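What follows is a single structure, written as structure tokens, with notes after it.
What you see is the complex with one protein chain gone and the rest in place.
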């Protein structure tokens, strides 16, 4: 996602009633602050690598988004809260002014956490006023942009948790964000291979609900017949790959992946450590825990997912294969709303299998599809259209949301995207096969 | 291409008669040496950046390829020419032994140029003996692998010229490889937009002729209706982009491209320099020459091609769009065989237009397609299958060959691939548009 | 100083009476916390470059020093406060165990600031008990090491302020540590050249008072006759150099210095910025202030001091020249105790001049002496001796203390040392000349 406000296709954004939108706005703004409740003041400022942003930066940037794209253009007489905040909290909108260098976000002890909460309250107060103006002459634009801003904030909530995990893992004390009991591991059902016939299908978003512009237009594509695994690859299965010298043999790896293995000395997924008495442990938002072999493997790069698939005699699915398989399912799973914030073994009874499952939640699933524009794609005009198209090179698509994704944020057509070497996201995978 | 021997789909390689193959072998081996005729001994060892290989390394590596994959397995009693050459001249075949680090190929003054020519003669002599054994029990394998080796050597011939150009451009004396008169520039015909209807098409290689495995299998894909430009973008057209502050405005650029522009201070295609009396000049294999505004723009990265297209209100074609448009044309154009080794203005009479033209030769054309496996793709087994699949991430497909590509090497289904920031190849582009 | 506890020559450390030492201990430990009073919690964790340490790390490291080198070996039954603090707060004592990588000190949000204050209180309580044991069998060692620890903590107090300034200067908001009125600038008296005859002199520490081991042994050295400037070079004088294209002409610079100028684009001392309405401003601990041309120039590297001296037809003094000139003066000047924490114009009446002045306080003075061992030097045995000798290569000696140095910490024989490119210390210089 590149930590960015995603733009939406104006045509597909439903015009909520005022009440709903204001409620959504208030609920989601409040969620961001609730997620910070377990933190100490000292935790808010950490940036342990350039891709990670400090918690307080997330809190401020999402407020800047509303201030810049909603309040300043539409709220009569609104003056920006602080003359330097636009510079500090613009992420990368070249057309929206200058911005503080991303790798130096962690060097800003001021404004303080308390000041940022005050900033948030200021923005919330004015947003409420604006959203109450039911007869504003630009009401439609306000509703549309607020809807974008709310979804944008949900993305940053996910990043906030993802980044806190990375930050805490850099501390030898391995502090825990919270302490949650996870369900006992249980043996996952064997993988079933769910077939799909060849033919022209349609993918992409269409209809009333909210979607980002990169999910549009809905368009035709041809699929050869294929099989998709019924569930995600587990830690236990991944350990078999590791024990078969998976990280020591170049033949399973893409050339760029093998370079990562050697230069960064990958030998297991990110966060995995050998326990003092043997066995694998890993960092979680509940601190260091033993690996549950029944849970989906997480924090692997595209390269690791791809190497595993080759070793297993399979491949990763394309995003079209994933979407046509997953869209029949309801949005259920180990999403943020469970409060676990950690991938877990499938809890469903074995009888449910035989169909594709576990598509939503747990881990973002790497696909073999490079992130690019759909045929006929057009980004939005203006600054809001600046960032979706501009990342359409060099990244891979992930699907399905994870254990830190809000349930009301994910959908079948949702396209997440990261670089193939990235591992700090909650990323895993399932396998696919050619049918012929 | 990653400087690599590409593997072929065994099923599609025709079994030439002995005489033809030996003749092809001898002709193409001789071509490599003919291309070096203009060089001084000192030129053979240059490696001015890691992606570039010294001329003499190309000459030795292509010989090592035959020695390793043909002579050693199939010629009874053959002993390798030198015990360390495999280490020195293996490019990147992890399964074929160790190899000298790529960025240090330019540090090997020994073996000398004369020694490498002797090595080539040694390999040629034994290859001739082997190819004469018409009743060798593994005749089919020998023919197949020799065919691969011959095509591999042609790829390195192209790289040899491409690399020499880069090397010479690093020398303030700007030495010329040769001195060839180029045809006078003439105003190119206006672009025509050639339409194509939507529907399922087949692309990829099928049939008798030689092809690399990455061109297979032939498979179905769905195309929305589109328009393809009848010709390549010219230097003159690109200068308009430059003069419209194309390199100064972030809005035309992919995020990664904009990073290149700023960090590497791109302000024109590679090799372009301001003349002392104004006007643009550029390095060519004939030394410094003024820019011909009618000739296709060359030595641009994918990012520059993509930015130009966005500025022009168009886009780059997909590889499928290109292939279905180009495959009706015969393989003609400004290819290596013209001896120019430089992109030139279209020489065809204007009346020929109305259809797509200039597809073969001049410049490799960037497409918007990331390089990846075709549906159902399987690489060859063994070392020869090591390298095509392993580069299928992060690179973009280019099509059509360039002015340094042999005419008998290119075809409609041929897929070249380089990183989006690469500029030292003879790379240009044409535009495409959605039909709706 | 390399942020390090300096070791002392045991022979020269006076055995204070218990009362005095405990009082000193308590006073200096308290000083560290008083210096932090203006800070927000968020400020304590900043590390804006590898050479800088977070405030809270300084607070913890100085406590670890007493815990490791005094409490653990001498206080019966003492158990370390936390099993991981030794790893987190050891600076670089290879023989005292592992340590957290220096550039990652800013990534430790835990322990929190409050926890570190608790740690300090714990150490203080046990230190008080130990210092009360007047008849401890190893009383002499305890006194000696406590004396080292107290001086060590004073060094870190200086670094704490120096680092906070650097951290705050990285924030576009340019926050102020405090707000102190500085005396009005006044025209400094003209420089007087104070002569010294040639001959053998003695330098280095001898006698009862405390000194680090690198100040010993007192030894003979030969000095040719020389002149030393009566005062420091001022901002106004340095601006003349700048306006004479001092930063644009290679001829004034050491080769390594010229490399810094070009690569890091030096064009003025660190922290200097052009004001919006012209004139130079600079970051201070009281925030952005206009440059006072009468004040000593500060935050210059050795290279800048050396270049200025060459441009001025002079040179920097050697440390021996400085010491024999300064040691007759009493320890007075703009030291930390004035509370200004910023270099100021000389306040003394003009009549005092004619002799060397302004030696103590304001800025550390670069000398032309590389930091190395005095003839006959021997470091202490054990971990405490690990760090003084091991830095004796590649750094330059500075003398005299600065506006952030406690008055009871500095003396004529005191040797500070930093790399010639370092600029974040309060470093300036005075000129010298050969007498012949």
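The chains carry the letters A, B and C, assigned in the order they are written, with residues numbered from 1 in each.
The rule is short, and it goes like this: a residue touches a chain if its C-beta (ideal position, glycine included) is under 8 Å from a C-beta of that chain, and two chains touch if they have at least 3 such contacts.
Just so we're clear, the structure is a prediction, and the values are computed from it rather than from any experiment.
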item	value
Touching partners, among the displayed chains, of the absent chain	B, C
Contacting the left-out chain in the complete assembly, out of B:44, B:222 or B:322	B:44
Contact partner of the left-out chain, one of C:129, C:178 or C:220	C:220
Absent chain, residues of chain C that touch it	2, 92, 94-95, 198, 200, 219-222, 224, 250-251, 253-258, 302-303, 306, 368, 370, 372-373, 375-376, 386-387, 389-394, 420, 434, 436
Hidden partner interface residues of chain B, rising order	40-46, 48, 84, 87-88, 100, 104, 106-113, 167, 170-173, 175
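Just so it is clear, only the chains that are shown with their structure count from here on.
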item	value
Between chain B and chain A, distance of the C-alpha-averaged centres to the nearest whole Å	38
Chain centre separation (chain A, chain C; CA means) in Å	47
CA centroid of chain B to CA centroid of chain C, Å	60
Multi-partner residues of chain B (at least 2 other chains)	none
